[in-house]
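One chain of protein is taken out of this complex; the other chains stay put.
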Amino acid sequence: MSKKLWGGRFKKKTDKAFEAFSRSVQFDYKLAEYDVFHSQIHVLALKAARILTATEAGRLMKVLDGILLDISRGRFKPDGDCEDIHSDIQNRVHKKAGKLSEKLHTLRSRNDQVAFDQQWYCLVQNARVEKMLLKVINSLNLLAEKYEYQEFIGYTHLQRAQVIRFTDYLFAWQRMFEKDAGRLGRYGHNLFAYLGAGALAKTTLPRECYKKALKQFMKRKGWKPKKTFLVENSVAQVSDRDFVIEFLSILAIVQTHLSRLAEDFILYAGKEFDFFDLPEEFCTGSSLMPHKKNPDFLELMRGATGKVYGNLTAILTVMKGLPLAYNRDMQHDKEPLFSSVETVKEELQILERFLPKVKLKTKNIEKALEDESLYATEIAEFLVMEKKVPFAQAHDIVGRLIRYAEVHRMKIRHIPVRILRTFHPGLEPCALEKIMRPEAAVSSKRSIPHRLPKLKKIKD
Amino acid sequence: MSKKLWGGRFKKKTDKAFEAFSRSVQFDYKLAEYDVFHSQIHVLALKAARILTATEAGRLMKVLDGILLDISRGRFKPDGDCEDIHSDIQNRVHKKAGKLSEKLHTLRSRNDQVAFDQQWYCLVQNARVEKMLLKVINSLNLLAEKYEYQEFIGYTHLQRAQVIRFTDYLFAWQRMFEKDAGRLGRYGHNLFAYLGAGALAKTTLPRECYKKALKQFMKRKGWKPKKTFLVENSVAQVSDRDFVIEFLSILAIVQTHLSRLAEDFILYAGKEFDFFDLPEEFCTGSSLMPHKKNPDFLELMRGATGKVYGNLTAILTVMKGLPLAYNRDMQHDKEPLFSSVETVKEELQILERFLPKVKLKTKNIEKALEDESLYATEIAEFLVMEKKVPFAQAHDIVGRLIRYAEVHRMKIRHIPVRILRTFHPGLEPCALEKIMRPEAAVSSKRSIPHRLPKLKKIKD
Amino acid sequence: MSKKLWGGRFKKKTDKAFEAFSRSVQFDYKLAEYDVFHSQIHVLALKAARILTATEAGRLMKVLDGILLDISRGRFKPDGDCEDIHSDIQNRVHKKAGKLSEKLHTLRSRNDQVAFDQQWYCLVQNARVEKMLLKVINSLNLLAEKYEYQEFIGYTHLQRAQVIRFTDYLFAWQRMFEKDAGRLGRYGHNLFAYLGAGALAKTTLPRECYKKALKQFMKRKGWKPKKTFLVENSVAQVSDRDFVIEFLSILAIVQTHLSRLAEDFILYAGKEFDFFDLPEEFCTGSSLMPHKKNPDFLELMRGATGKVYGNLTAILTVMKGLPLAYNRDMQHDKEPLFSSVETVKEELQILERFLPKVKLKTKNIEKALEDESLYATEIAEFLVMEKKVPFAQAHDIVGRLIRYAEVHRMKIRHIPVRILRTFHPGLEPCALEKIMRPEAAVSSKRSIPHRLPKLKKIKD
Partner (left out) sequence: MSKKLWGGRFKKKTDKAFEAFSRSVQFDYKLAEYDVFHSQIHVLALKAARILTATEAGRLMKVLDGILLDISRGRFKPDGDCEDIHSDIQNRVHKKAGKLSEKLHTLRSRNDQVAFDQQWYCLVQNARVEKMLLKVINSLNLLAEKYEYQEFIGYTHLQRAQVIRFTDYLFAWQRMFEKDAGRLGRYGHNLFAYLGAGALAKTTLPRECYKKALKQFMKRKGWKPKKTFLVENSVAQVSDRDFVIEFLSILAIVQTHLSRLAEDFILYAGKEFDFFDLPEEFCTGSSLMPHKKNPDFLELMRGATGKVYGNLTAILTVMKGLPLAYNRDMQHDKEPLFSSVETVKEELQILERFLPKVKLKTKNIEKALEDESLYATEIAEFLVMEKKVPFAQAHDIVGRLIRYAEVHRMKIRHIPVRILRTFHPGLEPCALEKIMRPEAAVSSKRSIPHRLPKLKKIKD
């Protein structure tokens, strides 16, 4: 194991197996960039407090810039012997800056760093997931444009319910993803990466030094200093992981939506529904059965719900009943966080390309739209609106009509007029003929105005 | 079983056990008020669409007003034989309005109602929980006022770490609850109860009729119509329960905070820490051991985390992989919702009264503050700031100093000067004496300005 | 609030809201019977230890018998003002036995009782769930008998895979439920309700007294004393709830199986698959759409998975990180336990009657069995077995054959011989005709012998 950030009071060597058990660098290296940010702001604050000279600060900033460059160029390989990413970066600074590196950790704590790093990670990843959702919404628009005038079968209880526009079906997914994007937006807007908590008891560095350091850092980066990052309560800052739970909850909602989309598309692609033709590039075959074309992408996406829900359970369990302030248990907040973020991002990236390639088997859909039961509600509404039958009675009349047709194995259209009229005198074949058409069904609905698919521009 | 809202197409009677299994009135009666709201707005919309005459609408409004009055006066007893609250209310309307009641359900669906009702429930309850959190924050202020100048022991890893102000300890909880209240506020701000989804396919009632009805309804109630409630996608509206998951997630975060507060207070009240004297009114005794005074309120609050996490798991599980649109599985969204809301509310209500009655055992706290290890960080910082020792070296020096004191079973204060100086020439007893005082420790921290407790006014 | 089992050291009255929060009698009354058992065994042990005289013991036994009678006759109404069922029963004894009741609680603790009561509850309920599973297995046999010679479509990835026997499909559910019943059986076999833990530190009653008491109690009840019930470690007995977690885990597995059965049956009952006709008695209609016949029982059963998984999460969360021994948090173990037990029992009871009433739409099934892709694997195996083609090649040949048929929109049967032979010379129409029959497909399988449905006798 490489050099630790502590040890003076210890006589014995750390147990090897425990050392491995406690190591986190194999996953927390993902925080490397943000950890360097923390160090750089800290260096600037130490300079502002005259604990570092301008020369010392300058040299440390440069060394840290070098590490950032390595990270951005993909050349940063975490040192598997280190305890964590904080030790790893400290070691790198030591290698390049020698003794000067011993001043870097002045007046700060890993508790401080780890919360800051993760908050920054969440800010960055949150924005990425949000953008990916917008891209998926665009993909739904692309598909909607192709089938703008297509009617579709609306299901409830997985039974045929009413005719809907296919675009309205697609817009349902859009609506869910828009709400998800809204949640992510608000989450990001209210999240900050905080400075100055110390181990838990604040630090002796004056607030002004942090402020100044932060301003310099943001200017150096060319970022707008629109957000203050100065901690409000140091005990809460090092103890709380509400921002992780909240992020994982929002991702769990996104994942719920994805699992449902997967379920629907799997159903619609099967031989029984046979409404969708899925792009082969996202399907796989069987090792035994040569004919199979399996919707694996969708199944894996649905199955990934286990992981994303499990991660939420994990972080909640970790935090339950922990005393203040920081406890090492909280190291277990990282793997679930990274896992959910990466899983949802993978899914959205693939989904974005998958959706526009889905093809409708319109002939099969048209055939399903001939199913008369889809128009039962419309017939009842006709009785209400045109024949002034109270709705409860109309509902009952049509219910019995359906049963009649079922028992006699005939179409409603084919029931003789004299029998039709025994259900209600206003029921006439020509009226029914008019009602029982897909276009009539969808165009009669007026509680929401008809909407066209509209592509949005998304900046990369 | 009382009259159902459906049945025309059915020949056989519903199985008794299944009827019981599918019944929801025993819990969804909690939506009664909002269900009547839906009916009233719907009546006004049917009038606007000239499906109901002014007289008919007037009569139905009156009947519905009567039900609202029963609810507000606590006289509404749900009919246990009904399928659900919607059938129950329909029956009541039938009893008073006779045949006219058959027109009430025109052009609407239970799918529509149930989503609207729950959204309104969440709006109302969300505001209540938010207010209760503010009250708890005030209770923390009351306690903080009493112990404004008290220093306290800050823990990390449940080991004594550094001296903090007791107010800063209390403000840590405040900070968490403030963030929770912020989350609830944003949630409420972005939640709406929507109208006009129908079963899933919108309705034939024009959007203008809903708008007009809504305006009239809000005016009648004396509420500001600041929010539109017109559905944007009908399929998503009847299918999605993201607003339930989001609410239960936020409550899970609140509960996480409560479980941690409980853990800390239980510890501090035990004989070993012995910092807190808990109000007897919130404790219980033992049936066997006469001396026991157990912190049951805190334990039950910590244990309630099971329920609140379990409810979140429940709703997530229900929604996983469900095809669009409404499925009866979703009836299982209500019990977890009600359970978490009521549990958290009960806890906060008790906590509000509990907190100001907690007493500090200041003598014991003062004694603990004499523990020299609490000042180890301050000694290291002294070496850094006053003696220009690089932090990593200072950390090591103090670590070895602590070990020395431990091995020789003596206080740092009592280590002879000549030995002290072997650790570092700048280490002198009088300097140490100055550093190792609670007031010195807390007043040296400057990364966050000192803050006084401030009571907020909360409107009831 | 009625009399408590503690209070001597308390000056202040319990807070009303806290009292309500801490009350458990509204759900733990379900343990009443087992709590009386504990009292009766305890009385006999106190007699054996000569702490109670024979007369005193006799009188208490009689009073307790009276309470048991009330319970068995459904006349026991828990007193909502009591703290818990233990206080409630103590009060009842007090009412009938006066001052003598003050001796009942000698040398025992509620911690002791509550663990004993719940263990006994689990024993009883476990046996009931096991029996219900056996009955469901029988119902599957009844259905299997009706359709003994029916072939069926086997799915993987929800795509048509291979022909299977319908009985083998049903036996798959049986197999799962048999494994569940096995798990319950082993669980029950290894569960005991233990005596003599005290609050946590054992009691001063000699082990022999418990043994004697237990023997007398079992004899009195006419039960075989085959199981010892004497505690092995008192601290573990009052602290551990592993038996609750284990029970809820097994029920979660049962529920997983039920959710999958529900999913399949919902699919098969829809218009698209259209293989099953569900019994109307277990379906419901729609308030808006008169034609709907919704598979509500199955949906509710699938949705109940939320509750059953949530309950498992709940108990795990409650127990996480609790210090030894008993903590009041553990009161939260009861509601999830009762909820899962009752939910699964309700489902099984209905399912038992539901299954035999399901009807197959054999015409639709026959039609689906004509789908040639179902025989792709059989064609490949023909090439392997009869034509000595290595499997990997055979798989590839048939894969290309399928693609050819798809592109040319023709049946494999109708591909001209000369083209067929370009895929492989051994592919001849008459051979294919033989292979592509459902009976041929199922009878060729020999890795499991054919099995007939067999009804089991289940004692009530």
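For reference, chains read A, B and C in written order, and residue numbers begin at 1 within each chain.
Operating definition for what follows: a contact is a pair of C-beta atoms (placed from the backbone, for glycine too) under 8 Å apart; a residue touches a chain by one contact, two chains touch by 3 or more.
Note that the structure is predicted; figures quoted are calculated from it, not measured.
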item	value
Displayed partners of the chain not shown (whole complex)	A, B, C
Candidate in contact with the missing chain, chosen from B:G198, B:P279 or B:G321	B:G321
Full-complex contact with the absent chain, from B:E83, B:E102 or B:D296	B:D296
Option from A:A269, A:M289, A:I379 or A:L432 whose C-beta touches the chain left out	A:M289
Among C:Q119, C:T313 or C:S340, the residue in touch with the chain that has been omitted	C:T313
Candidates A:K13, A:R73, A:K224 or A:R409 - the one touching the absent chain	A:K13
Sole residue of C:L267, C:V341 or C:V358 that reaches the chain not shown, by the stated touch rule	C:L267
Chain not shown, touching residues in chain C	6-11, 51, 99, 101-107, 111, 154-158, 161-164, 168-169, 171-176, 179-180, 182-183, 186, 190, 195-207, 210, 230-236, 238-240, 242, 245-246, 249-250, 252-253, 256-257, 259-260, 262-264, 267, 302, 305, 309, 312-313, 316-317, 319-328, 377, 381, 384-385, 390-393, 395-400, 402-403, 406, 441-442, 444-449
Residues belonging to chain B that touch the chain removed from view	156-162, 266-267, 270-273, 285-296, 299, 313, 316-317, 320-321, 368, 371, 373, 376-377, 379-380, 394-399, 401-402
Footprint left on chain A by the chain that the document does not show	4-15, 17-18, 20-22, 86, 105, 108-111, 198-199, 279-294, 296-297, 299-300, 302-307, 309-318, 327-332, 335-336, 346-347, 349-350, 353-354
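Going forward, only the chains that are shown with their structure count from here on.
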item	value
Furthest chain, CA centroid comparison against chain A	C
Same-residue or different-residue interface between chain B and chain C, half as cut-off	same
Chain B-chain C separation of Cα centroids, rounded to whole Å	33
Centre-of-Cα separation between chain B and chain A, whole angstrom	23
Chain B: positions in contact with at least two other chains	6-11, 105, 111, 198-199, 302, 305, 309, 312-313, 316-317, 327-328
